[in-house]
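Take a look at this one; I'll ask things after.
Note that one protein chain is taken out, while the other chains of the complex remain in position.
Lettered A, B and C in written order, each chain numbered from 1.
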């Protein structure tokens, strides 16, 4: 369909908006076990213990929850240059910004659903200090022994009103591979999963069923990986003990096989804690796995029925959409 | 051999001596995930999150490490009275004390190797407060999400110069069952494991090979249980990251099958973090499992050779014995 | 309320009825990883790899599923004699039978809901042969490396029309302790959990809501334990891959904290695969944990809503009750 390119290296970071910056920060630090790299103005920058970059999450105070932007890191300066050429040709390009804490200038664009995205190469990698250096020099910083102990950013899930348009844009202008999809009919995708490396997905996009004309660029969830399914179970207990709302899980997705736990952080955004076991996509001509709506309706891998809110709830909430400036 | 009785309910608590009270306390709180119930004089009282009593560990400042006393809880006031009668007849009895924080008066005695032990019934059970109540009312306090998250006291291991004498004393005057033993020859035990409930052991006693005439009443290790073998592995990473000395493990014992990790707390005492999987001794006429020295020399379950220090090191260290008053 | 006694050692075995004896046997052997000890007439005798007795499950061909009888093993001949005296006085006693493969004569009685139960002491313990001896002499037979690898029988769950009557009968004439209960009102139990050792429960009884006057003595589920929660997850995958119906789970019960998976064996009986982590009840004066209906309605520990069939389905099915002779 499209010429496959591998110019993107990985999902880099997400800027989440929260009406409760302090409580959200405490959630990511105390419950998820992440660390603060920096705080500046209305934003706090965070990373998991083995995230190698300055941050993978930027929390910014805002009247409503949601996502302000997300970022890809390119594989090389040349790969970045190629993507910029493509994005400029796509009509979705915005232009270069000056970078942010932790990374150099980035090229900004809009997804077809209006999400703000950027791509960059220059990264100021995290260097642990005496207080947080790991005993193992192949780890970005020490295992925290705090809360869920999440290891690294895993993937992002967005809502889009036109999933096919998003899919085509991503494959044509950004690259990577469509590893799995739900098809309501021939070439009528309801959900798509993209991978830009050996992971089975880095970005998922699912249909926004709200029917609200202004419900553009909404956020579904952000996922951090732990090292085992047992740690996902421990994460569930930690949520239970600390009053964190569990939407669904722990359970195993049929699609992509991820062992998942979905919770809401205090600001209202959905966060997933997951483990993918030993699954990787190493086959260079992997064929997209297509699921029909009937297959989807079987529920999750072991039969759990998907809760309604998982299909309908994104941030900002539909009732908050009017309030979102732009 | 002896009339079996089940008058003891479980191992209750241990008083460990430490020359570094503050560092030892930080170890049990920050690394092991235990909580402080009280501090009084030179002692700090601690418990794991699902220990139902006031404390299972009392840390007391002392010039050298080791154990000052340990305690059993009896099954009932009547069971306690029966044990006191027996202990008085044994010639090892000392008399009643006034109790301590968390429990009523206890009857004290010496083991044949000189360890100080007490048995009591009246327990002032731990009542969690608003800050540490679990969301599950069948848990003594909330899962901490800190360090190793140990759940409950599991067992105690002591050294004795005459293991046979200790074994006979325990079975005749205290009760319970000998579940496993290492025999150097007919009725020549080198190590013994006692159970007073459905656990496979609550107390182990191994031969003190130091040959030092004053090396009486020494301590080998104290064990806390976590909920899974995966958490024992996480405990090992937490030790690695925090400079805690790992003596051996994680690995699986052939004897008793415990999945173990042995470390030294800052005061020098050996601590085990363990998981026993689903093994229980429910058979009411269980036959003692006897291991020969040859079987023992095969190493641990999966072939790990036992490190020398595990066979020789107890606290106080042999070179510290002279310094111990009394 | 009642004088506590500990004359019962543990749940011993269950005789399940199945209209598909061959398929049920294959399920327990190939999927659950159990082994056949004997086959005689219309019955097959099975055990898990660390069950120390001849069998813990007897499968018997029958037109409908359900349970024919279950058995307790007493702690000693004297304990058995005491229970027989009590049961005879209860008015529920039947008399002695001649025993069965694997155990000596047993005293039979009916529970207040009509379940047939027996209690015995003499057990012909399983002795592994060359083909199935474990490398660890403290294990009843070798770890099978087949299917779910269940380790040992864990507990039984029955339905009863009058839960209070069952509870009172059990505590007065059999013994043990009520560890948890759901109360619809003062002394109006909807479910009860009994323990006769350090496990948190060996027998659970829940209200039979069928309203069918002949729905007596019905069976809810039988549980086998695996060594870790990870193995419960693997068990779910094995069911998924082999077309075994998963009713609910894996998830964690709030009550008793068991990590569970419920499936139907080919004959229609519900089977649970579970892990209880490191939880034990060692407190000799443990206070019963009481759950209100409101607490119960919160769902399972992490919020999973209990599926309707779990509340209503027992074997024989209500529509099969007419067909049950007797």
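Here, contacts are C-beta pairs under 8 Å (C-beta built on N, C-alpha and C of every residue); 3 or more make two chains touch, one makes a residue touch a chain.
Worth saying up front: this structure is predicted, and the values here are computed from it rather than measured.
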Touching the hidden chain, out of A:90, A:139 or A:168, is A:139
Full-complex touch with the removed chain, picking from A:44, A:74, A:171 or A:304, is A:74
The one residue from C:134, C:168, C:306 or C:320 touching the chain left out of view is C:134
Contacting the left-out chain: of A:255, A:304 or A:321, that is A:255
Against the hidden chain, chain A presents residues 6, 9-10, 50, 52, 73-76, 121, 125, 136-139, 151-152, 154, 180, 197-200, 225-230, 254-257, 275-280, 282-285, 289, 291, 295, 301
Touch rule applied to chain C and the missing chain gives residues 30-31, 134-136, 142-143, 145-149, 228, 230-231, 234, 237-238, 240-243
Against the hidden chain, chain B presents residues 228-230, 233, 236-237, 239-240, 246-252, 259, 261, 301-304
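As a convention for this text, only the chains that are shown with their structure count from here on.
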The distance between the C-alpha centres of chain A and chain C, rounded to whole Å, is 44
Dist(centroid_CA(chain A), centroid_CA(chain B)) in Å evaluates to 47
Contacts with two or more other chains occur in chain A at residues 228, 230, 237, 240
